[in-house]
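Note sheet for the following structure.
One protein chain is absent from this view; the other protein chains keep their places.
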Amino acid sequence: MIWFALQKLLGLVATLLVAAAITFIALDLLPGDTARFILGINATPESVEALREQLGLNAPALERFFTWLRGMFVGDFGMSYTQREPVAGLIAGRLGVTLPLTFFAMILSAGIGLPIGILAARKRGSAVDTGLMTLSQLGVAVPNFWFGMLLVLLFAVTLRWLPPGGFVPWGDNVFGALGSLILPSFALALPQAAILARVMRTALVDVQSSDYIRTARAKGLTMSEAVWRHGVRNAMLPVLTILGLQFAYLVAGTVIVENVFYLPGLGRLIFDAISARDLILVRSSVMILIVAVIGTMFLTELAYGWVDPRLRARRDE
Amino acid sequence: MTSPFDSIKSWFKHPSLRIGAIASLVFLLIGFVSVLWTPYPIETVSISNAMQDPSLAHWLGTDHLGRDMVSLVMKGTLTSFVVATIAVAIGAVIGIPLGLAAASWGGAGEWAILRVNDFLFAFPALIIAILITTLFGPSAINAMIAVGIFNIPVFARVARGGALSLKTLDYVAAARLSGMGPIEIARRHILPNIASLIIVQATIQLALGILAEASLSYVGLGTQPPATSLGLMLKDAQTYALLKPSLALIPGITIILIVIALNLAGDGLRDQLDPKLRRLGGARGVA
Partner (left out) sequence: MALKTAVAAFALALSLAGVAAAAARTDLKLGLALEPTGLDPTIDAAASIDDVVYQNIYEGLTRIDQNGAVQPALATSWDVTDDGLTYTFHLAEGVTFHDSTSFDAEDVIFTYGRITAADSINPQKAFFAGIDSVTAPDAKTVVIKLKAADGLFLFNVGRGAAVIVAPESEPTNVTNPVGTGPFKFVRWQKGATLSVEQFAGYWGTKPALTSVTYTFIKDAAARVNALRTGAIDGINNTDASTLPIFTNDPNFKVLVGTTEGETLLVQNNAREPFSNLKVRQAIAHAIDRKEIIAGASSGYGTPIGSHFPPHNPDYIDLTGTYPYDLDAAKKLLAEAGYPDGFTATLKLPPVPYALLGGQIIASQLAKVGIKLNLVNLTDFAQWIGEVYTNHDFDLTIVSHIEPNDIGIYANPNYYFGYNDPDFQAILKTLNETTDPAARKELLIAAQKRLAEQAVNGYLYELPQIGVWNAKLEGMWQNQPIGGVVLTGIHWME
């Protein structure tokens, strides 16, 4: 087990180093002069040059890359070019919105999707099954920014039950903060719930016809008991895979929902930073996202290896 | 081995597949027709005709620039399909060989490919799109590349999974022993048998591609005017949503119908190929 984990860790570090290099190069290629953008079109060329010096933009690429890497190891992600504040603080602030939003969305999607999938599987072939699966088809097909807009129009503008957007800081009012995240979480959760429902159903249906279920029934358990006691646990493996992928998608893919609900999330930070050519903010934020996602995948694989010893022997999936 | 194409006739007995495939083809046809003809050209702007209700002259009304909605939907469907299809092609053409290579090489080569895969999965798709468009300018083509890049690890994963399961089969081992090179083996034995897996995944990625194009257009990075796509129509309509909901409903419902059609077709295909998929371990690994 230890050897397995160490192997994986080595792979993780290698991936991250390559990721950092590619990220740095890709962003450095972006055309556009940060200093000129900050100072505007009226600024004198001398001012622009003075700012470039101040921000350290004239240093050679290799030097900037290693300074950045070294800084990241001690938690210093540099100073934002446009906001003149430590990048680490800016990102931390946004994580206070993006992380809770991601978790709520995942809890919602699992809480809605999994029961629906289980129900559909148990009533396989019936009208209930068809109905639920049709709904899930709809859920996957609706663009989430459109759904978000519709939620706002219904629950905020018409019913006035919830705010149309914005974020009340956790420190100000915990309930206000939670309230700000309800509609966005639903907007994000819907297509994910639909996917989870279908995956759960497929996995359970597979499981229902498997050997160990037949054995359980032969021993006298009803289908429901057999499925519940043995089946669901085994069906969870593919579901876990999907949940892991969902986390990756949600953490990085919230820009659009953040726009619709004007939330101060990580996605918008990156988007705005790219427009402002604040390269140091962009590359550090992107690295944090990559670390989060690869880290999650790493942990998932570890969990797999722990759960199913056979997988440790086989090559990684 | 029975070729997948022998089974096509039996496929159409499946209701999901039938509905999904026919609906998808209808939309595809609408898109193709727009290459040759639309009721009105979409480049002509005519402010005096803006936001008209459906009439005999304009069956679905006009948009905020006075352009005919029917023509916009036709051209928009075409653009959305083209973007999604090319993105799938990019993903498949690069991803499948990568996945097959990983399965056949093993060792360090496979390890490297898997790391690249992980990186492509982890790098936020939207950020890739933003970077590409910032480097090369926003356009439908750059949207195709961005979505295509995200498709590569998906197809690589599917191809590798399928190839791994086949590797242990007798006839593959026999082919290796007889001295057949890996490319020959891939072409003759592996590809035909994972074709069904790939096709199913392709329909799913097509549907996702259409949604991705809509998202990219919403933030202004996808298709650019005067061209149009369903996503761009939806974006333009958002600000007018309270004044004229139909501007948003029409492209929105079209997107929903196309995506459902493609997903139904994909589901149906998967159900039909179920026994094969089981053997290839596909039901578990494919999202």
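Should a chain be cited, it is by its letter among A and B, assigned in written order, with residues numbered from 1 in that chain.
The working rule: a contact is a pair of C-beta atoms (placed from the backbone, for glycine too) under 8 Å apart; a residue touches a chain by one contact, two chains touch by 3 or more.
Computed from a predicted model, the values in this text were never measured in an experiment.
Asker: Of the residues listed, A:36, A:123 or A:217, which one is in contact with the missing chain?
Answerer: A:36
Asker: Would you mind spotting which of B:15, B:54 or B:137 touches the chain that isn't drawn?
Answerer: B:137
Asker: With respect to the chain omitted from the figure, which of A:19, A:90 or A:194 is a touching residue?
Answerer: A:90
Asker: Considering the whole complex rather than only what is displayed, give the residues of chain B touching the chain that is not shown.
Answerer: 43-45, 47-48, 50, 64-66, 133-134, 137-139, 220-221, 224-226, 238-243
Asker: In the full complex, which residues of chain A touch the absent chain?
Answerer: Residues 31-33, 36-44, 46-47, 50-51, 54, 82-85, 90, 93-94, 97, 149, 152-153, 156-157, 160, 163-167, 169, 259-265, 268-269, 272, 274-277 of chain A touch the chain absent from view.
Here is the rule we go by: only the chains that are shown with their structure count from here on.
Asker: Please tell me the distance, in whole Å, between the geometric centres of chain A and chain B computed from their C-alpha atoms.
Answerer: Distance between chain centres: 22 Å.
Asker: Looking at the complex, which residues from chain B come into contact with chain A?
Answerer: Its residues touching chain A are 106, 110-111, 114-115, 118-119, 121-127, 130-131, 134-135, 161, 164, 207, 211, 214-215, 218-219, 231, 234, 238, 241-242, 248, 252, 255-257, 259-260, 263-264, 283-285, 287.
Asker: Under the stated contact criterion, what part of chain A meets chain B in this complex?
Answerer: Checking each residue of chain A against chain B gives 11, 14-15, 18-19, 22-23, 26-27, 29-32, 137-138, 140-146, 149, 153, 195, 199, 202-203, 206, 237-238, 241-242, 245, 248-249, 251-253, 255-256, 259, 267, 270-271, 274, 286, 289-290, 293-294, 297, 315-317.
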